[in-house]
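Note that this complex is displayed minus one protein chain, with the remaining chains in position.
And now, chain A:
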Amino acid sequence: MVHWSAEEKQLITSVWSKVNVEECGAEALARLLIVYPWTQRFFDNFGNLSSPTAIIGNPKVRAHGKKVLTSFGEAIKNLENLKATYAKLSELHCEKLHVDPENFRLLGDILIIVLAAHFTKDFTPACQATWQKLVGVVAHALAYKYH
């Protein structure tokens, strides 16, 4: 089980309380699809992903980004119990969606960049370290039920 210090929990909740989940989620997913274009393979039914502009403006991308980050919020509420929290989602991503877990790590890295741009100097090294740990642990929990 992952241990979270009081300081880490504080860094997580204080950042999260200031995050606009819809905007941040949309931006993170759009950047994932732009920076790592091969990730578009999972979104054939999303319509126009032909350019960065198309991706950023795509309503399905925005909606899905919001969904993904909302789910991330669940992780933050259940830091002591991540594997159980994400068990069903993990099975879904394996059995139905067939998503290589490496993609969770890529999205995590992108989320860090989005947070850094948003919080600038407030995104201290300690903050970055805590959040990088968090996205790593979330990725691990999402991959846990893969078989």
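One rule holds in what follows: a residue touches a chain if its C-beta (ideal position, glycine included) is under 8 Å from a C-beta of that chain, and two chains touch if they have at least 3 such contacts; residues count from 1.
We take it that contacts and distances are computed from a predicted model.
J.: Looking at UniProt, which of "AP-4 complex subunit epsilon-1", "NADH-ubiquinone oxidoreductase chain 5", "HBA protein" or "Auxin signaling F-box 3" names the chain we cannot see?
T.: "HBA protein"
J.: Could you tell which one of A:F72, A:F104 or A:F123 touches the chain left off the display?
T.: Of these options, the touching residue for the absent chain is A:F123.
J.: Write the list of chain A residues that the hidden chain touches.
T.: On the side of chain A, residues 30-31, 34-35, 52, 55-56, 109, 112-114, 116-121, 123, 125-126, 128-129, 132 touch the unshown chain.
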